[in-house]
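With one protein chain held back, the other chains of the complex are shown just where they sit.
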Amino acid sequence: MSGPAEYIFYAAAAMTVGAAILVAILPNILYAAVALLFSFAGVAGLYILLSADFLAATQILIYVGGIIVLLMFAVFLSNRISDAKITNPTHFRLPAAAICLVLFGVLSYAAVSTPYAVKKGVYLPTTADIGELLMTRYLLPFEVASVLLLAALIGAALLSRPDRAAPDAGEMEEGKR
Amino acid sequence: MTLDKLLVIAAALFCCGLYTVMTRRNAVAVLMGVELILNATNINFVAYSFFLNRMMGGQIFAVFVIVLAAAEAAVALAIFLRMFSTTGTVEVDAADQLKG
Amino acid sequence: MGFIDSHILSFMTFLPLLGAGVILCVPKGKNETIKWIAALASFLPLLLAVRLWFTYDRTVAGVNVASQFQFVEHYSWIPSINVEYFVGADGISMPMLLLTALLSFLAVIGSWGIDKKIRGYMALFLLLETGMMGTFIALDFFLFYVFWEVMLLPMYFIIGVWGGPRKEYAAIKFFLYTLAGSILMLIVLLALYFNTTNPETGAHTFNLLHYMSQTTHNAWLKGFDVRILLFLGLFIGFAIKVPLFPFHTWLPDAHVEAPTAISVILAGVLLKMGTYGLMRISFPIFPDVTVYFALPMAILGVINIIYGALCAMAQSDLKKLVAYSSVSHMGFCLLGMAALTPLGMVGASMQMFSHGLITAMLFFLVGVVYDRAHHRQIDGFGGLGAVVPVYTAFIGFAFFASLGLPGLSGFIAEQLVFLGSFPVFRTLVVVGAVGIIFVAAFHLWALQRVFLGPLNPKYATLEEINAREIFCLTPLAVLVMIVGVWPMPILNLLNASAVRLVDLVKAVI
Amino acid sequence: MFLGNLASLRYFLPEFAVTATILLLVVLHVVTKSPKSTASGLLSLLGVGAAIFLAGVAPAGAGRSIFEGMAAHDGFAVFFKVLTALATLVVIFMSMDSKDLGGRSQAEYYIFLLSTLLGMFLLSSATDIVMLYLSLELVSIPSYLLAGYLKGQEHSTEAAMKYVVFGATASGVMIYGFSILFGLTGSTQIAEIGRSLAAGKATLPMLLAAVMVAVGFGYKIAAVPFHMWSPDVYEGAPTPATAFFSIGPKAAGFAVLVRFYYTVFAAADPGTGLWRLTSSVDWPFLFAALSALTMTVGNLVAIKQDNVKRLLAYSSIAHAGYMLMGFVLLSSAGIEAILFYLVVYLFMNLGAFYVVVVVSNATRGEDISDFTGLGSRAPFAAVALAIFLFALTGIPPFSGFIGKVYLFAEVIHRGVYWLAVVAALNSVVSLYYYARIVRAMFLQEPTDASTIPVPAVSGAMLVLLAAPTLILGVYWEPVARIAADSVRMLAF
Partner (left out) sequence: MIRYAYIIPFLPLLSFFINIAVGKRLPRKGDWLCLGTIAIGLAMSIGIFYEVFQAYDPNFRYHVVFPWITVGDRALFNAGILIDNVTAVMLLVVTIVSTLVHLFSIGYMHGDPRYSRYFAYLSIFSFSMLGLVLAESFLFIYIFWELVGLSSYLLIGFWFEKKSASDAGKKAFIVNRVGDFGFLIGILIIYATCGVLGYDQVFLAIGEGKLSGTLLTLAGIGVFCGAIGKSAQFPLHVWLPDAMEGPTPVSALIHAATMVAAGVYLVGRVYPMFTPDVFLFIACFGLITLFITATIALAQNDIKKVLAYSTCSQLGYMIMGLGVGGYTAGLAHLSTHAAFKACLFLGSGSVIHAVHSQDIQEMGGLRKKMPITFVTFLIATLAISGVPGFSGFYSKDMILGAALEFGMKSANPLHMIFFIGALFTAGLTAFYMFRLVILTFFGAPKDHHKFDHAHESPPSMWIPLVILAGLSFSFWYSGWFGTLIRKPMSVANLAGISASAKVVPMEHAAVMTSDASHGSSPAGAKQEQASSHGTSASGETSHAVAPAAHGESHEEASHIAHTAHAYAMYSSVAVGTLGIFLAFVVYSFGWINPDRVANAVKPLHTFLKNKWYFDELYEATVINGSKAFSRGLAWFDMHVVDGLVNLTAQLGVFVSFLVGKFDDYVVDGAVNGVASATTGSGSVLRRLQTGKLYHYVFVLAGGALIIFLIKAF
């Protein structure tokens, strides 16, 4: 493909990676969250370019609509408004960076050096197929996912519920010391 | 737009995610890193399924990854909040009572 | 009786275990009952041992011929890996069995005075006896290994719980040392298993007797360097138990800390396991390597003799002195075995037996004085001979037996070893014979510092040895004397097997 | 060749039993008010019991691929289902005894436990990377919650936090590896992937995938260097949960490890009971190194621990190292050894933890110092613990020894002597720290002589756990046979 789509691709790619890098390095955690949002959006764009319409939609809905919001909430809840410093200086950079760079080198080298049996990608809506697959071939995972979500739900609820066991827990702490 | 370009993008995303996980102090930020990693994986899957003549398995996998990412995020954030309410912080290096 | 006869070895082995079980069921506070049960549970094997003595056919050799073993029991145990319950007795194990039965019983009697947690003590002790018996009767390597290891736990606990001031250190040191050794043995065991085949079934086998015929070995196992490695693996395992020179450092600690009865068992039986293992396993399976290493082993033996004697001379703790004397005496065993002559081999087995008796006496006696004076510092006593003549007589007897006085068993063993090994290693034996001077020296020196000379007023009212202790000592003393004067009964037990063993090893050269 | 969804249901009864119990627990949680009620515990006991029964009776036959190839129903899977279910059963008893969990609402706890169990069921039978990933997460996510279950306690929360981040990262890396595999083969069926990999030549990405997947599995079985989470989590989590982690997920992890690698990166030589590498990626050596590293690090660090839970955590790392030895040999005997070891490990390890629960109930602590003089304070428990510890050390006549023998035997049989020697030295080292506890219990005098009560149930459970530990040390033929059968059907 060529022409505008190509540019769109580069734009999306740039947005994705650039935003991701910002997430990694921005000191202020709120900005990081926003950057993450852009990165996800970029990914969604890539999905569209890859004719994964359903996925793109899911990406927008769940990530942008759900997870980011969650993260925001978390940021606010986990930082007392009293102390305004939401900035989050990072540390332990150099070794981490080193590892990540090497890793990046390895991964991309592997990516470009490998001769994949590349076919011409065709643009067709995938939603129907996905739905059909989820009901037939991937039924079991689908069901299992439901159980998983149930457990996660209960867990989240349990943890965020103000615990009745706080006092005796505290006393337990005493007992430990 | 070719497969290897996409793979490189995914790799970049993956590494950013990993870097975030390793360098961030704030647990929430660390979680962001994890999300980045998952997205990198998804890009891989989608790209493969597009270029390797519409293998749907990849997209299915991506769907599940997104779902699980959501679940994981929910649980993780709940845990972070719990941590905040007990220790008053979500700094990961504040939580180092367990060691040795 | 028929049933018992057909399973006599199993009975000897597992009756103590049964006794331990019963003891655990005895209600609280019935210490006397416990003691009596223990005594019974260790006395029955002694009776059976006596029966063995009378029914054992001294004309056949055993060693590597399954049909010549006696009181054999042979059942499949774990078919999937061909582990068998295969036990039997021959001339190599017979004396050890008798010794174990006797010493165990006496040790129980000797432990009568213990009050602390008597239940656990007796139970563990009986478990220990099971382990020892089993080790001596096992003809299946796996079985042997299991019994071998079973001995560790009770030993660890008894030393650790009922031991002296540094008991914890001594216990764990003993445990780690021996475990390290036996793990090596385990590797060798498995290597043997996978590289030998049972001639009948063609499957892999743990049967020791099969290992002894080279035909069952595969090509890999026939390689000489491989055999050397495997031999060394086994040898270190056994050397730690003996204990041979570089690996002996656990012994003094363990002995000094262990309660009296356990020192008796430790020195009387456990040390013999090492040499027994060499005779039963290493030598017959790797005759070629044995011949190859004969000289180094003899050197080690001589080092043990001299080194142990000199260390003993330097000790200030009576028990440590006795412990080091064991190191010295076990050197004779190795020297005799390494000579690979019938005389030497017989001498080695003889030394195992007689040292068992003598050292048992010694430790009992040291225990006696420790119970009364609550210390063992040689220089802390003096002139006891005037206060406790009977005790002095006993310990004098034991000391002279230990320094190889003619007419007592130790002399026979030492002379056999010397006579058997001198033709092979002349210079070495001459060096080793210097040992008899040092041995005499440190024994008499200790004897004098403790019992002779002016009386140390602190012990003017020392209590004389009591009836129970005499009861423990007398059988040993009598045996020592009988064997020393007329050794043939014991020698007849050994003869056939020892000669066969030597022939077996010599056959390769 | 693949059974359809409906036809597969009849091979899925244990999973159903567990799922049903979960749902019932939810209901129960809604209806019952008092958190102290043991109803939920009993209910889950019932469910797991049923699951074990169903799994046990279900004829594994030659093994078949069910749910359109998502999962396998074969002896191997059944074995692990029974094993993990057994572990869960014991853990439930433990949880009902443990005072840690007292005063908290029980239902959620059991829900998490059972969902983990379900996850382990699926993990041990999954044959599709999608399924594999899902079930792995199904094992992980409830585990995070179990670890963080003691809400009030910093340790518990910290453990959960570390666990979740570490686990998420690890699984992220793993699925990245999956994606590469998918890219190379275009399939999500591991059998399919294996076949087409065997055809292809792309070594580098394959290696990459192998390593990245290893990260995910290694994290599950806590193999060095992916083990860092486990000591902290084990220490912070409530003791029953720790016990559970130390055997359940580990076992499932081994199941998936074996199934995945032996299917994807190796192919069975029919008849010989051996596998051969299908590519130039020599992962067995890689894992052999990991195994040596794992057991050594685990043992060495364990020496220095004073907290018994943490000590047992490191010891379980070491044991994972031992079991990995069986994994690298590419022989059915090796796998058999792993299975056998898992069985004995189940009993001795859970037993040890059970005593820890009993003691910490009374002493409110899990340090070795809290075990001082246990021999006189609670002789029964002390003796039991001694048995378990020596079994863990691998001393006859306890089952642990036999387990080790099987592993060593196969290692030596395959001629990997260096590994055998490393393992041998390690088990000597391990004696040292296990003996530290024993020493505290028997060789040292108690600081306070008050006797520690052992509830009847705990006592019974201890007996039930100690009995196999002793019996399997003396007669283990049946278990050996079961293990052998379970292996024989693996390759489908």
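Structural remarks
Labels for the chains are A, B, C and D, by order of writing; each one numbers its residues from 1.
Going forward, a contact is a pair of C-beta atoms (placed from the backbone, for glycine too) under 8 Å apart; a residue touches a chain by one contact, two chains touch by 3 or more.
Just so it is clear, the structure is predicted and the values come from calculations on it, not from any experiment.
Although it is not drawn, the missing chain touches A, B, C, D when the whole complex is taken into account. From the options C:79, C:113, C:246 or C:296, the residue with contact to the unseen chain in the full assembly is C:246. When the full complex is taken into account, the listed residue touching the unshown chain is C:488, out of C:25, C:219, C:488 or C:509.
Checked against the full complex, the candidates D:72, D:113, D:161 or D:343 give a single residue touching the omitted chain, namely D:161.
The omitted chain makes contact with chain A at the following residues, 92, 95-96, 99-100, 102-103, 106. The omitted chain makes contact with chain B at the following residues, 18, 21-24, 30, 92-93, 95-100. Residue-level contact of chain D with the missing chain is found at 161-162, 165-166, 169-170, 173, 204, 207-208, 211-212, 214-215, 219, 224-226, 228-229, 231-232, 281-283, 286, 290, 296-297, 299-305, 425, 429, 432.
Following the convention adopted for this analysis, only the chains that are shown with their structure count from here on.
Here the CA centre of chain A is 30 Å from the CA centre of chain D. Counting partner chains per residue, chain C has no residue touching two or more of them. In chain B, the residues that touch at least two other chains are 7, 10, 14, 17-18, 27, 31, 33, 48, 52-53, 60, 64, 68, 71-72, 75, 79-80, 82. Here chain D touches chain B in the complex through residues 129-130, 133-134, 137, 141, 144-145, 148, 151-155, 157-162, 164-165, 168-169, 172-173, 175-176, 178-180, 182-183, 186-188, 231-232, 235-236, 304-305, 310, going by the rule given at the top. The touching residues of chain A, counted against chain D in their complex, run 106-107, 109-111, 113-116, 136-141, 144-145, 147-148, 150-152, 154-155, 158-159, 163-166, 168-170, 172-173, 175-176. Listed in rising order, the residues of chain B touching chain D in the complex are 7, 10, 14, 17-18, 21, 27, 30-31, 33-34, 37-38, 40-41, 44-45, 48, 52-53, 55, 57-58, 60-61, 64-65, 68, 71-72, 75-76, 79-80, 82-83, 86-87, 92, 95-100.
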